[in-house]
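The complex appears here without one of its protein chains, the remainder shown in place.
As written, the chain order gives the labels A, B and C, with residue 1 at the start of each chain.
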């Protein structure tokens, strides 16, 4: 993972931000014990969730369910796994993260802000006129966003393109991509799945945010995607199944994915849509609706 | 398969056409022994192949390889399996055939002409200005063509739509669809595959013309589709693997498909691209090139 | 003009009505039935409703198959995906074989609001208008939507209906007569013609009111049918007024403005100013903020009128 210039030092600073020491090349939880790291990442995921709820409350519209379900994965990527430089967002050697399910923008924005790409105060501009935090991620507006997304089904292809570029240039960066389980109903996902296997893109690690819900209800009822693991295996992928709301399992799966050569890896991450906010959990109504002020309060209490 | 009004009586009439008795509802090889039927269908497939070669020679452009590989499947469908009325091409109860790989138009045109939808003499107008036999099938121009195709990857969706209509109306007709193996690289195929399983379209029988070649070479090299059976199984289909140039296997597979309820069936039909014409067989160069006069002669000799 | 209803709401209602009277009507959606308002139909006629999941291309081509068997499918999703994600399917499986498929796309234009540019279709009219044989309706209000959907049902062929997310003023009486392909003259005036479509029609009426204070009499045309275009009426008001402003919630490239420019140039060239999105992508914001930002207000229309009037006087 490259050179490490600085050890991580956890210095809680204000209500929801965890400060970190990051004077150079990268950010890594090097001197932590695994247990300590997991604890830290759990805390980060919670902080991200708090941001999500607050942002959406402030915005008055947006997608809480699919943002919350992915918070643990995104926390692990941005606070442990990815080799990135918030102060040099276009650093060519950086690892990439593509949020294919672009409607979960809040989880990405929260992670970027917490990681130091911009000030957390800017999170309150979500979805507002002239904000860099567009309703769906816009790479032209916000540094740290690797790809503009929002139209579902396109991010895996884009990730493949990035990974091909790495192969051509013999670069070591890895590409992570988060896909929704409703999203895999898009045929382009399977075009990209086939191509990633064909081109042996072992530098691609995909996560399926396997929360069982899409807008119109359960994926099972709307358009059944089962048996989902079999599909990815049949498309030539290394498949790992985990609980995607379990930080340790996410960490381990990513490590395992790195060891596989000649194949891309799909981490099927069973998650709970709305995870962390009791009244949102597993409720399709919270796919694309913002919480009201009282609801925000209630959620934040639960996320303490 | 409905009422049978008339027995089949084979009366060879002219060089390449086999005449048949068809005074009413449908056409069926009812009083034939299986072996006799297979022999008859083999002959029909050969006749279709002869038409293909001659048409393309006459047209000066077109797609021989993928037309020849599918001739046996198409012969079985049009001369035994399908419940159709050439004199009433829009009969609502008819079985449907969608040629999703529309570039194989010649095999469809040959079958339609042989089956009595129009005079075989019209085959010589293929691809010519103002012909009903367009370069790719045009349902608005030629009765018997169930769907205009040519843009790959769309026919399975269309077949599903027909099958859904049958289900709504409680009609018994079945829908057959022929797909290329390069064609399944189109994501829309997998959207349709998922939907056919979701809606339990057991009245859909698809054939994969598994000839291993596409335009730029072997599917293996261009964009590998393996393991192909696993993919269809993972997408919820009943899968049957056969030699698609073996009439008897085609017949049996279709019968087996009819017995399956609650699932669509994919018949993975291993074929030889260019089948029947030695110099075309397994040669990707003959995907989209018409034979010259001498080549037509040579091919017709081989197809006696 | 007090009451405001989104055209998608009107669509949802009339869909249930026509579903009742015409058993061949089937509805397909791509995981957005609550937003596109096909949800009510899905509850009433579950056996004729097909949720295709997030798979727009498959939805359109499946509809084509249904149409070959005598069904009249209405397909709905957001306009940006309905047209762009399934364009080749619309082209080759619907328009080319002239199949009886209706595409009722909601969330057109920048009034989608906060979702931002990826979700704001500014090019759907351009896309569908380029396809031979398509009828393109862009209703201005709830009542026009009702009529457009019923008219679509009568047409045996492909129809695109462009609908919005935002609640917009009801400008028509319920007994108003909708004739497909015929532009509606809502105001008669000899100084300038404002030719509008969709939610810009009510803003065109506002603009006409403002202009009247300055004693400028504007003809206002409501072009609910972009294709086939009512060239005759458009040319006649151009002849009458000698100056035209078009107004649409769409890129000025490819939509109503282009269609009118084509008609004028071929039949009676007069100065034209096109109000619309000036060839940029949308962004997040409140619908009203965005209408203002993109120059889609009554004031923008008024200013455009003054511009064309200046050119007209020079021409004379």
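In this section, a residue touches a chain if its C-beta (ideal position, glycine included) is under 8 Å from a C-beta of that chain, and two chains touch if they have at least 3 such contacts.
For clarity, every value in this text was computed on a predicted model and none was experimentally measured.
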Using the whole complex, pick out the displayed chains that touch the missing one. A, B, C
Among the options C:87, C:137 or C:160, which residue touches the chain absent from this view? C:87
In the full complex, which of B:64, B:86, B:116 or B:153 touches the chain missing from this view? B:153
In the whole complex, of B:102, B:212, B:244 or B:276, the residue touching the missing chain would be B:102
Even though one chain is hidden, which residues of subunit A still touch it in the full complex? 92, 96, 98, 138-140, 146-151, 154, 157-166, 168-169, 187-188, 191-192, 194-195, 198-199
Given the full complex, what residues of subunit C touch the hidden partner chain? 80-81, 83-85, 87-88, 91-92, 95-96, 117-118, 122-123, 126-127, 129-133, 244, 251-254, 257-262, 264-266, 269-274, 279-281
Contact set of subunit B toward the excluded chain (per top definition): 59-62, 102, 127-131, 134-136, 138, 148-153, 182-183, 185-187, 214-216, 219, 222-223
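Note that in this section only the chains that are shown with their structure count from here on.
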Indicate the whole-number Å distance between the mean C-alpha point of subunit A and the mean C-alpha point of subunit C. 37
What whole-number Å value describes the gap between the mean CA coordinates of subunit B and subunit C? 41
Provide the list of subunit A residues touching at least two other chains, using ranges where the numbers run on. 185-187, 223
Touching two or more other chains - residue numbers and ranges from subunit C: 52-53, 55, 57-58
